[in-house]
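Could you have a look at this structure, given as structure tokens, before my questions?
With one protein chain removed, the remaining protein chains of the complex are shown where they sit.
Chains: A and B, in written order; residue numbering restarts at 1 for each.
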Amino acid sequence: MKHVDEYRDGELAFGIARRIAAEARDDRSYRFMEFCGGHTHAISRYGIEDLLPHNIRMIHGPGCPVCVLPIGRIDAAIELATRSEVTLCVYGDLMRVPASNGSNLLMAKAAGADIRMIYSTLDAIRIAEHEPHRQVIFFAIGFETTTPPTAMAVRLAQKRALTNFSIFCNHVITPPAIQKILESGEPGAVEIDGFIGPAHVSTIIGTKPYSRFASDFHKSIVIAGFEPLDVLQAILMLIRQVNEGRAEVENQYIRAVSSEGNRKALAEIEDIFEMRESFEWRGLGEIPFSALRLRERYAEFDAERHFSIVTKQALDNPACECGAILRGVKHPRDCKLFGVGCTPERPLGACMVSSEGSCAAYWAYGRFRSSPKPSGRRAAE
Amino acid sequence: MCLAIPARVMELLPDEMARVSLDGVSVIASLSLVEDVRVDDYVVLHVGYALAKIDEEEAKETLALLRRSADVGAET
Partner (left out) sequence: MKRIDPLGSRLDLRHGCVDLSHGAGGRAMSRLIADIFHASFDNEWLQAGNDQSAFNVDGGRMVMTTDGYVVSPLFFPGGDIGCLAVHGTINDIAMAGAKPLYMSASFILEEGFPLGDLRRIAKSMGDASRAANVPIITGDTKVVERGKGDGVFISTACVGLAPAHIELSGNMARAGDAVLLSGSIGDHGVAIMSRRENLSFETEILSDTAALHDLVARMMEVAGPSIRLMRDPTRGGLAATLNEIAQQSQVGVRIEESAIPVKPQVAAACELLGLDPLFVANEGKLVAIVAPDIAQELLAVMRSHPLGRDSARIGTVIDDDHRFVQMATAFGGSRIVDWLSGEQLPRIC
């Protein structure tokens, strides 16, 4: 696969890892947060942490839209789906997210709700066109990468004058979440030296929105592509920034990210959506101006208005540490429920459900650290 | 978030759609979020939409940089 395989080259990975080990100073440690769940997944899938010296620690950030979606919103979606005239279209990632009372969308589907897994908003539009007697609601989640496809769905619905299509909008914004983490200053919080910035969010928003974290908070930031070599290169660039006392925004993913981002996509988002004054994030609490809703002029496509959706605040299991884990303050093994009540088989918290969540990643990757390592090379040795 | 994959544009279709391919597997995707895309260009594909065009020059530069990082490391 072109533009993929080249960035998964094992030999180059070892070379870059050796470089990282050589340049990381012995007299300090480095703590980097990869904000984006996709990076968390890549790090665990390729075993990247195995290649890093012991004094570099990766902290998994909250850039997992499934993980930060509040339970109350899933409850609302399940309630919508149980209405007989509703067809709820969702991305596969959402099906097993735990809602209240141990339910989830998969179980609601099994109980008879018309819930359909789709790959694209284009599928949802198609369903609405082919089934005019159904009220088709698209359960929209995601950061800025996934927002433009939702915007285009609204455009299409408008163009084709669909009267049976609406969006249940839960799109969230990246920079406010990064800010929340930097401002939290809670006890036990690990001082973060820098961030690996999200790959595809950045294709949309560009690199400019991250500048204030470099200037105001003095954090080093490198926007990285998704492939393992991209991530390793970004870690090397972060090490260098930290060693040289620089706090800048650097772009490793130049092949797809520009500083202005995707103007067409941003224009569509601007036209169709507006900021909510505040939005609750699972694990992070209320964050002002961090989420989107449809503008008044697109009200006919807004499921929240259409169906008078009321979101009740629902609480996580009190022992669930997803919040602290999402903020990078605790580690999955610090959670009493990890592996005990909460497993990928029966997740209690979102961090375990999503394959990008810290707990799922640790389950797959870190649990066995006590076992002998495979014969693969370790860069620092 | 954002599982996105680079795919090659094989055929432009009406309504800002295109047939894109990854290693011989093709899907129909929307080009409505990108501009100036031609056949044989590579795009970043996410949930059925192209989000960005992959800049071949920048990609080459990235690979060269990766190789430099890897090679130089061996000498240290």
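Heads up, the rule we're going with is that contacts are C-beta pairs under 8 Å (C-beta built on N, C-alpha and C of every residue); 3 or more make two chains touch, one makes a residue touch a chain.
Keep in mind the model is a prediction, meaning the values are calculated, not measured.
**Q** Quick one: say which of A:Thr147, A:Gln252 or A:Ser354 touches the chain that got left out.
**A** Residue touching the chain left out of view: A:Ser354.
**Q** Of the residues A:Ala13, A:Leu88, A:Ala291 or A:Leu348, which one touches the chain left out of the display?
**A** A:Ala13
**Q** Considering the whole complex, not just the chains shown, which residues of chain B touch the missing one?
**A** Counting over the whole complex, chain B touches the hidden chain at residues 1-3, 5, 7, 21-28, 45-47.
**Q** Which positions on chain A touch the chain that was left off?
**A** Per the touch rule, chain A residues meeting the hidden chain are 1, 4, 8-10, 13-14, 17, 37-38, 41, 44-51, 64-66, 91-93, 95-96, 106, 117, 119, 142, 146, 228, 343-345, 354-356, 363-365, 367-368, 371, 373-378.
Quick note on the criterion: only the chains that are shown with their structure count from here on.
**Q** Which part of chain A faces chain B closely enough to touch in the complex?
**A** These residues of chain A touch chain B: 1-4, 6-7, 11-20, 22, 36-38, 63-66, 91, 119-123, 142-143, 145-146, 148-149, 152, 155, 198-201, 203-204, 225-226, 229-230, 233, 236, 252, 254-257, 262, 264-265, 268, 356.
**Q** What does chain B use to touch chain A in their complex?
**A** Chain B residues touching chain A: 1-6, 8, 22-23, 30, 32-35, 42, 44, 46-49, 51-56, 58-59, 61-63, 65-67, 69-74, 76.
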